[in-house]
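Have a look at this one before I ask anything.
Showing chain A:
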Amino acid sequence: MFQVRFHGRGGQGVVTAAELLAVAAFDEGRHAQAFPSFGSERTGAPVVSFCRIDDREIRTREPVMEPDALIIQDATLIHQVDLFAGLVHDGYALINTSRPFNELGFEDSLASFRHDRLITCPATELALEHLGRPLPNAALLGGFAALTGQITMKAIDTAVRERFEGPVGERNAAAAAAAFDFVASKVKELARASTD
Partner candidate 1 sequence: MDTPFAITLGVGTSRANHTGSWRVERPVYVDRLPPCNNACPAGENIQGWLFEAESGNYEAAWRILVHDNPMPAIMGRVCFHPCETACNRVQVDEAVGINAVERFLGDLAIEKGWQLPEPGRDTGKRILVVGAGPAGLSATYHLRLLGHQVRLVDSADRLGGMMRYGIPAYRLPRATLDAEIDRIVALGVEVVLNHVVHDIEEERRAGNFDAVFLAVGAQLGKRVNIPAGDSSKVIDAVTFLHQVAHDDPPLLGRRVVVYGGGDTAFDAARTARRLGATDAVIVYRRNRERMGASGEEVEQALGEGVSVRWLSTVNRFDAERIVLEKMRLNEDGFPEPTGEFEELDADALVLALGQDTDLSLLDHARDVTVHDGAVSVASSMMAGASGIFAGGDAVPAERTATVAVGHGKRGAHGIDDFVMGREPTEKQRHELATFDRLNTWYYADAPRTKRPELERIRRQTNFEEVIGGLSEENALFEARRCLSCGNCFECDNCFGVCPDNAVIKLGAGERYEFDYDFCKGCGICVKECPCGAIEMVPERI
Partner candidate 2 sequence: MLRQIEGSKAIAETVALCRPEVVCAYPISPQTHIIEAVGAMVKSGRLAQCEFINVESEFAAMSVAIGASATGARAYTATASQGLLFMLEAVFNASGLGLPIVMTLANRAIGAPINIWNDHSDAMAVRDAGWIQLFAETNQEAADLHVQAFRLAEELSVPVMVCMDGFILTHAVEGVDMLDQETVDAFLPPYEPRQVLDVDDPVSIGAMVGPEAFEEVRYLAYLRQRDALERIPEIAREFTQLTGRESGGLIRSYRTDDAEIIVVALGSVLGTIKDAVDIRRDAGERIGVVGITAFRPFPSEAVRAALAQARQVVVLEKSFSTGFGGVLSTDVAMSMRDLDFDLRTVIAGLGGRAITRRSLEDMLKRANDDELEPLTFLDLDHDAVERERERMRKVRRSGPSAENLLRDRAAFSSLPRGGGA
Partner candidate 3 sequence: MTRQPVHFYQVGSFAVGNRLLSADDRTVQSLRERTNSIDSGHRACQGCGEALGARYALDAAMRATNDRVVAVNATGCLEVFSTPYPETSWRIPWLHSLFGNAPAVATGVAAALRVKGKSDVRVVAQAGDGGTVDIGFGALSGMFERNDDVLFICYDNEGYMNTGVQRSAATPPAARTATTDAVGPEPGNVFGTGKDLPRIAMAHDIPYVATATVADLHDLERKVERAMELHGARYLHVLVPCPLGWGTASNDTIHVARLAKESGLFPVFEAENGTLTSVSTIRRRVPVEQYLLLQRRYGHLFGKNPRPDIVARIQAMADENIARYGLVDESTESTEVNA
């Protein structure tokens, strides 16, 4: 089972992101379960959602306590929320920011994790570029596909286009593709760096 936790703020499409990932996994013939943190949070407040992907039936209903991956849609949440709580030691984290990783102030809490799996991605910028609106969730899913290999870019593309009709779907798909490319090249870069 692969478990993902999404962090973001109300209005950023955090719940939708988890759903899209579940749908994408489902489309690839896997079992998937997505659910929100069920808060009554309003726009702007910290929000969490979850997604599980497995090859067999998923029975558990507990929240994701020990995620295999984190998708952090808003890096500023670090000041309010213990973002990395429970992340397995070889887990992934995809962080939406245009700033370099070392400027985020995460270092102390990340010492024990594999740094080649902690990736930043300017998803909001990519969204603005492709979509015209600062909604980074679809883009981050593209990045997630590139980072974890748990899902294909094609499945993400299909799920996004199913969810958003017409041009909006196109543009989100384009943002996701751009993020996929960005993260894929970054992953290669890091791999090279680690082997270097």
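Worth a mention:
Everything below uses one rule, namely that a residue touches a chain if its C-beta (ideal position, glycine included) is under 8 Å from a C-beta of that chain, and two chains touch if they have at least 3 such contacts; residues count from 1.
A word on the picks: all candidates are chains of the complex that A comes from, given by their letters.
For clarity, every value in this text was computed on a predicted model and none was experimentally measured.
Among the candidates 1, 2 or 3, the one in contact with chain A in this complex is 2. Interface residues of chain A, counted against candidate 2 in their complex, comprise 5, 15, 18-19, 22-23, 25-27, 31-40, 48, 50, 58-63, 65, 80-83, 85.
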